[in-house]
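Removed: one protein chain of the complex. Kept in place: all other protein chains.
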Amino acid sequence: MKTIKDSVHDHIEVEGVARALFDTPAVQRLRRIKQLGPAHLVYPSANHTRFEHSLGVYYLACEGLDHLGIQGKQAERVRAAAILHDIGHAPYSHTIEEVIHRHTGKYHDDVHELLADNEVGDVLRDHGHNPDTIADLIAGEGKLGQLVSGELDVDRMDYLVRDAHHTGVPYGTIDHSRLVRELTLIDGELVLAEGNVPTAESLLLARALMNPTVYNHHVTRICRGMLQRASERLLAETEISAERLRRMDDHDFFAALRSADATENFARRLGARDLYKRAVWAEMADVPEGVIDADHDAIREFEDEIAAAAEVEPESVIIDVLGRPSMTESSTRVIVNGEIRRLHQQSALVSALRHVQREQWRLGVYAPAEDTDAVGHAAESVLGLETDGALVSEVRSPGKRTTLDEFGTQSGD
Amino acid sequence: MKTIKDSVHDHIEVEGVARALFDTPAVQRLRRIKQLGPAHLVYPSANHTRFEHSLGVYYLACEGLDHLGIQGKQAERVRAAAILHDIGHAPYSHTIEEVIHRHTGKYHDDVHELLADNEVGDVLRDHGHNPDTIADLIAGEGKLGQLVSGELDVDRMDYLVRDAHHTGVPYGTIDHSRLVRELTLIDGELVLAEGNVPTAESLLLARALMNPTVYNHHVTRICRGMLQRASERLLAETEISAERLRRMDDHDFFAALRSADATENFARRLGARDLYKRAVWAEMADVPEGVIDADHDAIREFEDEIAAAAEVEPESVIIDVLGRPSMTESSTRVIVNGEIRRLHQQSALVSALRHVQREQWRLGVYAPAEDTDAVGHAAESVLGLETDGALVSEVRSPGKRTTLDEFGTQSGD
Amino acid sequence: MKTIKDSVHDHIEVEGVARALFDTPAVQRLRRIKQLGPAHLVYPSANHTRFEHSLGVYYLACEGLDHLGIQGKQAERVRAAAILHDIGHAPYSHTIEEVIHRHTGKYHDDVHELLADNEVGDVLRDHGHNPDTIADLIAGEGKLGQLVSGELDVDRMDYLVRDAHHTGVPYGTIDHSRLVRELTLIDGELVLAEGNVPTAESLLLARALMNPTVYNHHVTRICRGMLQRASERLLAETEISAERLRRMDDHDFFAALRSADATENFARRLGARDLYKRAVWAEMADVPEGVIDADHDAIREFEDEIAAAAEVEPESVIIDVLGRPSMTESSTRVIVNGEIRRLHQQSALVSALRHVQREQWRLGVYAPAEDTDAVGHAAESVLGLETDGALVSEVRSPGKRTTLDEFGTQSGD
Partner (left out) sequence: MKTIKDSVHDHIEVEGVARALFDTPAVQRLRRIKQLGPAHLVYPSANHTRFEHSLGVYYLACEGLDHLGIQGKQAERVRAAAILHDIGHAPYSHTIEEVIHRHTGKYHDDVHELLADNEVGDVLRDHGHNPDTIADLIAGEGKLGQLVSGELDVDRMDYLVRDAHHTGVPYGTIDHSRLVRELTLIDGELVLAEGNVPTAESLLLARALMNPTVYNHHVTRICRGMLQRASERLLAETEISAERLRRMDDHDFFAALRSADATENFARRLGARDLYKRAVWAEMADVPEGVIDADHDAIREFEDEIAAAAEVEPESVIIDVLGRPSMTESSTRVIVNGEIRRLHQQSALVSALRHVQREQWRLGVYAPAEDTDAVGHAAESVLGLETDGALVSEVRSPGKRTTLDEFGTQSGD
C-alpha cells in the first residue's frame, strides 16, 4: 500500500489496480494539465492540476462507496472510473474543449478509445476489468456511474473544495464529508438521506457563488477566448491535428503556440499577461436571441464583420457567448418525510438560482486595449445590441470602478 | 499598544480607549457568556464567548473604518461601540433574551443605562465621549451605526466566520475581508461597491445555511426552551430579579439554577444532557395562524392545557414558536451599473430565501422522553394542528432515521 | 450510530459502549471543565473543554487501533479508556491538581474509585468490562495503555492540535494523522515505524514551542498561582472538602470562590482580569537549589516570611516554582535501520530540548501591582536569589518592553 499526501484530503491510500492506474503515463500526464486552465492569471495561486483533483475524486469515491456498503469488484470499477474520469481532458482543461469537440466529435468524458489501447487498458484488463465498462461509468451510465458523473457526484464535491483552497476564495468550502456520508442507494438511484435539503442546497449555492467569482470571472473568460482562438489557428495553420492537440499537455501546448507564426502573438500576450480587454459586456436582456443561440460559424462571421467595420485585424475581435444557464444539481434526489423528491420540487432556491444565472450571464466581446472603442461600437451595430451606448461603454470608461470584475485580478483589465 | 491573538483574525492591536474598555469588568464579563448559548450541547466545540466575538467585531470595525477613510474621534466612537455592542447580553446570549425583555422591557442592544454609570461610562467620559452617543451607535442609529448594527454590519461578518471555526460547520465561511474592503459611504448610507451582488448574496446564503444547521438546530431549540422555562421559574420562585439575572454570567446563572428547588431539575437535566425530546415538530402549513402569532401568555395557557390533557406536570410541556421569518440583509444597498439598489430588488435569491425560511420553520413541542407520546397527542388536539398524526408522530417513532436533525448532536434526541 | 461534528477532526462516529459512556453525567461534566484552565485570560479564544478533547482522543485512539489491526473487546477497552482518561480532572484541569493531590493523594489519572460506583461503572459492566481494567489503561498500564498514556499517546497528539486551533498559536500543528498511521506494536511496545525520527521529533518540538508561548505563559502561571491559593483557602476556610472540590465543574468552583469571604477577592480579581503582577522572575541559575526543590510547606513559610518582610497581607505573596524539566517523549521508540531505538539515543534534539527547558525555566513571585516592589525586594533577600537587582527588577520596570511575555495577553501585566 502507498500513502499520498494531499493538501485537501490529507493522507490518501492507494493500492492494487488504483496504484497501477496512477502509475500509467495517461494519468501522470494530468500532472501537467491545470485544473482551472488560465484562472491562475486571475488568482495566482490557482496552479493545481487534474492529477491532484483525480486523486481527490478517487478518495471521495472510496469514502462514498464505504458509506454505501459497496465492496469488491463493483467498488473497484467505480474507483478506477474516478481515477480515470478526466484523462480525456485537453491542455488547460475545459478551455479548448469546444474546439476539440468541433474537430473530433469528442468531449472530455468520452474516453472509450482512450481506455482501449494503451497502458491504461492493459492495467484494467490485467485486473479483470473491461475498459468499456469503466468508460461507461465515466460517462455517468449505470447506477454507480452517478457517483462519478451525476448531479451528486464526487467530482464536483472535490473541485469546489479544492478550487477554494487554491484560489483563496472561500465560497467553495462545502461540507463534503457530510455529503458522502449521507448518500444512499434507493432503487438504483443515488439519494441524500432524510434531512439533507440544506446539504444539497449548499452544493448549488457554492457553485452559484464560485461561478461569477472564479469559473466565469471576466478575465478568465478573456483568456479562454484568446486560447480558443489561438487553438483554432494552430489547427488551421499548422500540421497539428485535433487528436494530437487533445493529447498534448500544457507544456506542449504552450510550446506549440510559441513556435507557430500564426499563434506566437497570442502566446506572447498570454505569457506577459498582456490581455485583450472588454469591448462589450452586455446583459442577456440586451442581446438578440439570434446572437445568444448562434452557432460557431455564425459567431465567426460576426467576428469578421465586426473586424471589418472596426477596421482592425480579424484576430483582434473575439466574441464570447456563454451557453444558456443550466443546473445539473437541481435534479438531486433527497428524502423528505420518507419520500424521494427532486431538489427543485423541494427547494425554493433552485429556481431562484436559475434566475441568478441569467442575471449573471454576460455577452463579452474582447479586443486589444487600443481597439476596444472601435470594436465596441462596431459590435453594437453588427450584433444589434439593445443599448443606448451607456451599458456597453461602461466597462470601457477608464475612470469607472468595477470592483467585482477586477477583483482578484493581477493587472488592470 | 497591546496585541491580542485571536483564533479567527490572528493578531489584533488594541490601544487607547479601546484598551481601557476591554479592561473594564463589564467587558471582561463577556468572557463568561457563551456566544451560542447551549449550542455546545450539539456542537461540542462551540464554547466560544461574546468576549472574543467583541474583539473580532472591533477588529473588523477598524478594518472597515480604514477602508472608508474615517479617522479621529468619529472612528474612535465606532470602535468603542463595536467593543461594547454586546455588553447588554444576559447569560447564554440570546437564549433568555425574550424572558428578560418581558420583565425589563430591554433587549440586549438597549444599553444606555448600562453605559451611564459604571467603569465603562468613566472610561468613555475620560476619553471625551458621551456614553449616550455610543449607546445610540450600538442601537444602529446614525450613518456609522449601520456599521455596528445594520444590514451590512461587522457583527454578522464576525459571528458567521467565528461560529464556523468553532462548530466545524463550514457554511459560515464568508469572504469577510472582501466585505469590509468593498464598503462605501454614499449620501450617508453604507453601500457595497459596484460588482458586489454575489458578495452581498454570500452573506445571506451563509446565514440561510447556518440557521437550520446551527442556530436553529432542533436540539439547540430544545435546550433554549428548557433554559427559558427554567429562567421564568427562577424569576417567579426566587428573589432573583430580572435586572440581576440580566447582569449574571453563565457561571452565576448555572449556579443559581442548581441551587433553587424550582429549577434544579432543569439544571441537572442540562448538566447531564438528559434533554426533553420533540413531541411535535410541525411545518408552518399545518399550524393555525392563531398559534403562530400567539403571545407569551397564550402560549403558557396552551402549555397548561396540554399538560392537563396529557396528565403530566406543567413543567413537562414546552411550546417553542419561532417568529415569522425576516431577513435584515435583504435591504443591503449595492451599486449596480452606477446606481444604488437594494439587494432584494436586484437578487432573485432574496425572495427565494424568504421562502426557504418558511420551509424550514417548525413548531416544536417538547417533553421528557417518557411523555412525548401523551404530550404529542394532547398538543395536536389542543393546538388544532392539521395533521393526520403521521407528521407529528414522525419524529417520535424510534426506528426512524432523521439525519439532519440528529446530525452533530452528541446523544440521542 | 451517532455522528458528532468536531472542529478539529470533523465527523466522529460514536456507537455502542462509547456512545453510552459519552452520555454519562461524569463525562458530560467535562463540558464544563476548560481544557487549558485560565489560559483564556491570555488567549481569549482558548475556551475549549475536556469534553471535546476526550472526543478527539477517542477518535485518534480509534484510528490508531485500526492501523495497529486491533479489534474486538481489546480495542473497545482502549476506546473506553480514551473517553474516560480525563474524568478525574478537577475544575480548570491541571490548575489545582497539586492542591487536590495534597489533600486526597490522587492525581487526575487515578480514577479506580471514580469508575467503580456510578453510571460509568454500570455502563462498563453492562458491556462486559471490568472498571478496574479500564482504570489501569488510563494509568498507562499494559501494552495498550501506552496508546492512552505514554510517550506516544493519542492524548498529546490531540491536545497539541486542538490547543493550536483554539489559541491561534500555530506551533502545535503536528501531523497527527501520520503519527497514528506509523504506530506499530513490536514485542508489546508501541514503536514508530522506520523513517520516523523527524515525525517523533516534531512532537517534542511542538511541545517545546507551546510551553513558553501557551502552557507556561507567565500570565497563565500568575492565574494558576492565584487559583491555587484561592483553592487552598476555600478548603481551609469553608466546609468544602477536597473530594467535593475535585468533583466540581468550573461553574461550581467559580460560584464557590465568589460566595466565600475568604476567596471572593480572588474571584473578583480573576473575573475582572485584575491580576497579580510579577515581583520576581528569575532564571534557574540565580535561584538556590533549596528553593527549587522546596516542598509545599517550605514554600508557604517563605511566602509568609516575604509578606512579613514586605509588610503586606500573606495573601499578597505567591511563589510559583515549576518542577524540574522532564520530557516523556524522549523515550519514544523508533525503528532505525531495522532496530528499535529510544529517541534520545537517536536524536541530537532531545538533549538540546532538555537544555532549552532549563533555559525557559523561571521562578515567579507574584503580588498585587502596588506591592511588587516591596515584595520583590523582600523575596530577593528571603529566598537568597543571586542577583544584582537588575534581573529581578527587570520585569518590574515600567518602561521595559518584554514582548514575548506580554504577547497575546489582553491587558498590561
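Every chain is named by a letter (A, B and C) in the order it is written, and numbering of its residues begins at 1.
Please note the rule applied: a residue touches a chain if its C-beta (ideal position, glycine included) is under 8 Å from a C-beta of that chain, and two chains touch if they have at least 3 such contacts.
Since this is a predicted model, take the numbers as computed values, not measurements.
Novice: Hey, which of B:Asn118, B:Ser177 or B:Asn265 is the one touching the hidden chain?
Specialist: B:Ser177
Novice: For the full complex, which residue in C:Ser202, C:Thr220, C:Thr263 or C:Thr372 touches the chain that was left out?
Specialist: C:Ser202
Novice: So that we can see where the missing chain sits, which residues of chain C does it touch?
Specialist: 169-171, 173-175, 178, 182, 193-199, 201-202, 205, 209, 212-213, 337-338, 346-349, 351-353, 355-356, 359-360, 391, 394, 400-407
Novice: Under the stated touch rule, tell me which residues of chain A contact the chain that is not displayed.
Specialist: 2-8, 10, 19, 22-25, 28-29, 31-32, 40-41, 43-45, 47-49, 51-52, 55, 165-169, 249-252, 254-255, 258, 271-273, 406-412
Novice: If the hidden chain were put back, which residues of chain B would touch it?
Specialist: For chain B, the residues touching the absent chain are 3, 10-11, 177-178, 181.
One rule holds for everything that comes next: only the chains that are shown with their structure count from here on.
Novice: From the centre of chain C, which chain's CA centre is farthest?
Specialist: Centroid comparison gives A as the farthest chain from chain C.
Novice: How many angstrom lie between the CA centroids of chain A and chain C, rounded to a whole number?
Specialist: Those two chain centres are 50 Å apart.
Novice: Between chain A and chain B, what's the gap in Å when you average each chain's C-alpha atoms?
Specialist: 39
Novice: Quick one: report the Å distance separating chain B from chain C, using the average Cα coordinate of each chain.
Specialist: For chain B versus chain C, the centre distance works out to 33 Å.
Novice: Could you check chain A for residues that touch two or more other chains and list them?
Specialist: Only 178 qualify.
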